[in-house]
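One chain of protein is taken out of this complex; the other chains stay put.
Should a chain be cited, it is by its letter among A, B and C, assigned in written order, with residues numbered from 1 in that chain.
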């Protein structure tokens, strides 16, 4: 299997957890895009009934509407039964780095509240420790970006303001904020860092998702493997 | 002195801390409004030179421009020498509740980074413990307001979505978010609660300002008193 | 009938136009609030089926969810069958001033696209010419407010930045913008003014709704009267 096939395989595997009348948090990114597409097909074919999606981004919303998944907002539902999303890094304790797609705030809002959070990755995303390959995306209030970038040096991190390609200047998130990509040497205690970063004034949310994944489906050359608590 | 005179008295007292070439964080609210006005007069009269203000809200910006205080953004300065702002409650350890004016996020962004943070209040704002009279304003991403309001029950808090009077529906902050006013029974450990609230996904910032004030100027019937660390 | 009873009467009258499977634009304001409440009751009672609401504001969304009207976004529907909303002034040609609730941009986005636009007012809103009693609310990009306010003098208008009461500083709209309330002497040609205002750079939308209402239901002491094209 190549990477694209791995993505499809885990997306299909995730479908097994979706039942009638579920409210499903819909993640952002290329792997989840397959999941949304497949989910829409099941709904359109009548194999799933009364399933609603809660999108974590404009992208997820557009894909869901296109695929035929009816969408609702977080304020319309009593609970989210399950959320399905990708990740940029997964450590052996199932802590995650997310946010390459700049949707981390809404993703965490939804996934933190889901009864079950299923993560879809291919095996290239598995790391020994968080920060091994990827920076931690941090969503910040625009005017504070420079001050926060400097303060991150205390954490031995080097932060870059993420610049856009299809507009001039920085990437603007769906919430109207900026993204700092902070490269840490090695993240020893993800939960601790997650809390510390969130407590910096001007930080809206950060891309460390510690202690929140319930199940990770990993696409490998030999098929889909599971990491569970 | 009545309350209005107290506000003017502490605003005047705060001027004594402003020196030439200082960058001054400009708070939001009625007491700070006097401070901005007086500061502008000193600058226009040439008694202060090369002083710049960093506004914490649209209100502070409008008042500063009107008063003649040149404004700069946080991203334009290397450091903020001093910040001056009001508060809704002050406990004996100089912990604060702020946010009745809905500007708490930008206020904390500026004041956390100020070399010295001076708080201006009249004596009616002094409390034995935080939460005694006032709710804690919490700025939240709009779609998450209902979920967060429910989760605050775990903290024995009752949260109300703040509704506007000059527009239909909820108050929208300068950052485009909503305000939850959360009434806590009694806040035992302000710093701990401040951190816990910030770690709820969807919370942008909250109105507890623990361990951040350096000096509180209190307007009393008998004149201005000081609380210091 | 007092004003509150008139509002209820027109709200009830508007229900007659709602049929099964309709997509209904939900306006903002106190009169429409009754309509949303009544509509929700019909849906909950099973007297209307497969009816969806497209809210024009956070307020309308909150009210709809509370009342039991399922909501969808404009991007989820192929067409809006009917929109129901209030107005601040109605002239004899059924031109409107709207925007006291600061939701004018989303209202115009929805109502301009509705197959039928029904306006609910009490008789105090009827005027001989637009601008007789009310200013025209204009939604503007924040940084441009002062320049636009000055330019409106060319139109013999006096514009005020709308200040909030439940937050410090200006009212911020659901879209993150400001509202200028522009008092015109007398608006001779509403359609012309509507176009001219929209063409001022920095104006997002304005509160003149010319040539767009299909039916006005007017609450009077003697019952509900109709204005039709």
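Please note the rule applied: a contact is a pair of C-beta atoms (placed from the backbone, for glycine too) under 8 Å apart; a residue touches a chain by one contact, two chains touch by 3 or more.
This structure is a prediction, so every number in the text was calculated from the model and none was measured.
Student: Omitted chain: which shown chains does it touch?
Tutor: Among the chains that are shown, those touched by the missing chain are A, B, C.
Student: In the whole complex, not just what's shown, which of A:54, A:102 or A:197 touches the removed chain?
Tutor: Of these options, the touching residue for the absent chain is A:102.
Student: Touch as defined at the start, partner being the missing chain; which of B:99, B:176 or B:219 qualifies?
Tutor: That would be B:176, which touches the missing chain.
Student: Would you write out the residues of subunit B that touch the absent chain, in ascending order?
Tutor: Output for subunit B: 61, 65, 71, 73, 75-76, 176.
Student: Mind pulling the subunit A residues that touch the left-out chain?
Tutor: Those residues of subunit A that touch the unshown chain are 28-29, 57-60, 62, 101-103, 142, 162-174, 176, 179.
Student: Which parts of subunit C are in contact with the chain that was left out?
Tutor: 73-75, 105-106, 108-109, 112-113, 141, 143-147, 175-176, 194-195, 198-199, 201-202, 204-205
As a convention for this text, only the chains that are shown with their structure count from here on.
Student: Using mean C-alpha positions as chain centres, tell me how far subunit A is from subunit B in Å, no decimals.
Tutor: Inter-chain centre distance comes to 34 Å.
Student: How far is the middle of subunit B from the middle of subunit C, if each middle is the mean of its Cα atoms, in Å?
Tutor: 35
Student: What parts of subunit C, by residue number, touch at least two of the other chains?
Tutor: 176
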